[in-house]
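Every protein chain of the complex appears in place save one, which is left out.
And then chain A:
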């Protein structure tokens, strides 16, 4: 009977793996059609890794935010603000270590304000972080006087952007480090379980003894701090802090998270999926550039991919 066949087919829940399947297909397609443009060369692959590092890093933290049924639209702006504060600290001659602390603390502080407004003042995170997106970028513009703040520290530039170890770009190490931490926290730790429970059913989580406000607070602070780190990496790569860093990144980050299989409805979150989603978007963008498409066309394709991914992913909810 066809219905029986359908049943055994559904044993393998292919929707869960749709991103991975799609990714492999896309890779195969591009490696054939773009062989001459050098798509599969080590150089280009490392290039993709470099281009997607910041999105991946912010995506790891965003996975927790979305899994807890919240959203953070301020990450791109936080990245810019942290890049500026880090660069300014070094410009003041306070040294690299201080600058790193200031950069991360900037992200953490903005994340704290986000979390405070969401949990204590009970404003929806969409609104809080939408406003924060403007405020943070505004402050970044103001602090920098809209001019780039140059970074001269060789060490900083090596560690946070342009360096490479044994031919592997340092940005890849950063991505792996954050992804592995994120993976362990999400899949193995108490905090990860509590985050998922908070997003899955906040009332039931509270009744189980979880302080859901504390979870949300932590998640926003982590998101702010990772956005700060991403901003510092932008600064290291371009050897300056600019208020324009990370413009529109919030959308790419959310796209990567959703593409990876994390549910916008909360309760489900996969860090590995997010990184793959981010690399996938980066790979497609890279291929489109190699194919000679411009930014406008890239945007159209990226938008289309998100709709397709979410359309496939959401069918599961209904049954």
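The definition used in the following text is that contacts are C-beta pairs under 8 Å (C-beta built on N, C-alpha and C of every residue); 3 or more make two chains touch, one makes a residue touch a chain; residues count from 1.
Here is the rule we go by: contacts and distances are computed from a predicted model.
S.K.: Considering the UniProt annotation of the chain absent from this complex, which name among "Ribose transport system ATP-binding protein", "2Fe-2S iron-sulfur cluster protein", "Thioredoxin reductase" or "Molybdopterin-dependent oxidoreductase" applies?
M.R.: Per the UniProt record, that chain is "Ribose transport system ATP-binding protein".
S.K.: Given the contact definition stated above, which residue among A:59, A:200, A:224 or A:260 touches the chain not shown here?
M.R.: Spelled out, the listed residue whose C-beta touches the missing chain is A:200.
S.K.: Over the whole complex, note the residues of chain A touching the chain we left out.
M.R.: 1, 3-4, 7-8, 10-11, 184, 188-191, 193-194, 196-197, 200-201, 203-211, 267-268
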